[in-house]
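On to chain A.
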Amino acid sequence: MAVILDLAVQGAQMLLVLALAPLLLGFTRKVKARLLNRQGPPVVQPYRDLKRLVRKEAVLAENASWLFRCAPYLIFAATWVAAALIPTFATGLYFSWSADLIAIAALLGLARFFLALAGLDVGTSFGGLGSSREMLFASLAEPAMIMIVFTVALVAGSTQLSDIAGFMLSHTGLRVSLGLALVALIIVAIAENARIPVDNPATHLELTMVHEAMVLEYSSRHLALIELAAALKLLVYMSLIACIFAPWGLAESGGAPTAYAIGAAAFLGKLLAGGFLLVVFETSIAKMRVFRVPEFLGAALMLGLLATLLLFVSRSF
Partner candidate 1 sequence: MQPFAFEVAHLLAGLMVLVSFMLLYQDRMLGLIRVFALHAFVLSLSVGWQAHIQDAPHLYITAAIALVLKAIIIPVALNGMVVRLGIHRTIETVGGIGPTMLLGMGLVALSMVVMLHATAGATPLAREDLAFALSVVLLGLLMMVTRRNAVSQVVGFMSIENGLILAAAGAKGMPFVVEISVAFSVLVAFIVIGVFLFRIRERFDAVDIEAMQEFRGERQ
Partner candidate 2 sequence: MSITTADLPFDPVTAILVIPAASALVLAVLPGYRLTARLNVLATGLTFLGALALLVVRPAPGEYLLVDDLNTVFVVLGTFVGFTTAVFSASYIAHEVDIGKLTLGNLRFYHAMYQVLMFAMNLALLANNIGLMWVAIELATLTTIMMVGIYRTHEALEAAWKYFILGSVGIAMALFGTILVYMAAQPVIGEGQDAMVWTALVAHAHDFNPDLLNVAFIFLMLGYGTKVGLAPLHAWLPDAHAEGPTPISAILSGLLLNVALYAVLRFKILLAANPNAIAPGPLMVTLGLISLIFASFMLYRRRDIKRFFAYSSIEHMGIITFAFGMGGPLANFAGLLHMTMHSLTKSAIFFAVGHVAQVKRTQRLADISGLTESHPLLGWGLVLGVVAIAGLPPLGIFMSEFLLVSSTFARAPLLAVAVVLGLLVALGALLLRVSQIAFGSPSAGTDRVKASYVPMFAHMALVLAAGIFLPPLLVEWFQNVARLLG
Partner candidate 3 sequence: MAVAAELWGVAGLLAIAVGAIAAQRLSVGSRLVYLSCLLVSVAILVVACDTFLFGVGAPKRLVLPIGLPWIGAHFAIDSLAAFFLVVVNLGGATTSLFALGFGQHEEAPGRVLPFYAAFLASMNLVVIAADAFTFLFSWELMSLTSWALVMAHHHDPDNRAAGYVYILMASFGTLALLLAFGLLAGPAGAYAFTDMREAAHADWLPGLVLVLALLGAGSKAGVVPLHAWLPLAHPAAPSHVSALLSGVMTKVAVYGFVRIVFDLLGVPQWWWGMLVLVLGGITAVLGVLYALMQHDLKRLLAYHTVENIGIIFIGLGLALAFQANAMSWAAALALTAALFHVLNHSIFKSLLFFGSGAVLNTTGERDMEHLGGLIHRMPQTAFVFLVGCVAISALPPLNGFVSEWLTFQAILLSPDLPQWGLKFAVPAVGALLALSAALAATCFVKAFGVSFLGRPRSLAAERAHETDRWSLTAMFALAALCLIAGILPGLFIDALAPAVTVVVGAHMPVQGSLPWLSIVPIAESRSSYNGLLVFAFIAGSASLAAYVIHKVATGALRRAPPWDCGYPDLSPATQYTASSFAQPIRRVFGDVVFRARETVTMPLPGDPTPARLQVTLRDLVWDVLYVPIGSGVGFAADKLNYLQFLTVRRYLSFVFVALVALLLVVAIWP
């Protein structure tokens, strides 16, 4: 009986995550429009886009291979699994111990790997452009991510997200290394989700686009899946930051339904707050030149390394 209940909670988390992702994206676009004194599309617009795209007929390039057609499903699946494993409203879910923080970062790496390959498959220069730049940013963002994971793991004594959240809940108190890790995680999140300083999600300008260039040739249901995966990825990073650095309101596993409700509400609030802060940051800064981004990410790597080093030196930092 308990197993079924746990499975149900885990299923609920997976569906919740899937549902909230487009909402988060819609909300950020709405807030951004508001800040630019524009009306902006309704918050539910992303859902309508996905529904429209899914029903359209898929147009494939002549020399697109089977990899091009399977990639979107793989990318969506990997991102969805990563999102499902991060505790949103409750810790210690049924399958949460099957992958720790490093595995989640690697899952996102898997999604990015196939996205880059898909970009190269059609054989146009834009696909190559996008993949090459994406892999450049990835080769700096991933080590930074690993360094952040090290810092958090050394502080919390475990790489399991549930244990980390539990530790963060119980041990309050500011630590220098955690502060550095937070800044680094924010930088990595911005770079991974192709937000403003690194890449403009709204633009279609060939010279500057990175994420868009890879998905140029996709259409209908494949494009829908990739858009959904991108939204999920944004949600992954938001919930990651929330889970590690703002774990208040997370319910214990096997708690009363009311605890779950409080947890869900807290999670929704955190998402909206995160979205709002992101948009405020985006509108206040211009896009960076492509070859300034490596220094930007290099800073994140250095911060992560510094944080880990401090922790190695003495546990008190």
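Heads up, the rule we're going with is that a contact is a pair of C-beta atoms (placed from the backbone, for glycine too) under 8 Å apart; a residue touches a chain by one contact, two chains touch by 3 or more; residues count from 1.
The candidates came about this way: all candidates are chains of the complex that A comes from, given by their letters.
Note that this is a predicted model, so its numbers are computed, not measured.
Trainee: Using the definition of touch given at the top, pick which of 1, 2 or 3 touches chain A in this complex.
Mentor: The touching one is 3.
Trainee: In the complex, go through chain A and note every residue touching candidate 3.
Mentor: Listed in rising order, the residues are 54-67, 73-74, 76-78, 80-81, 84, 95, 97-100, 102-103, 106-107, 109-110, 112-113, 116-117, 120-129, 131-133, 135-136, 138-143, 145-147, 150, 153-154, 157-160, 163, 206, 216-217, 221, 224-225, 290-291, 294, 301, 304-305, 308-309, 311-313, 315.
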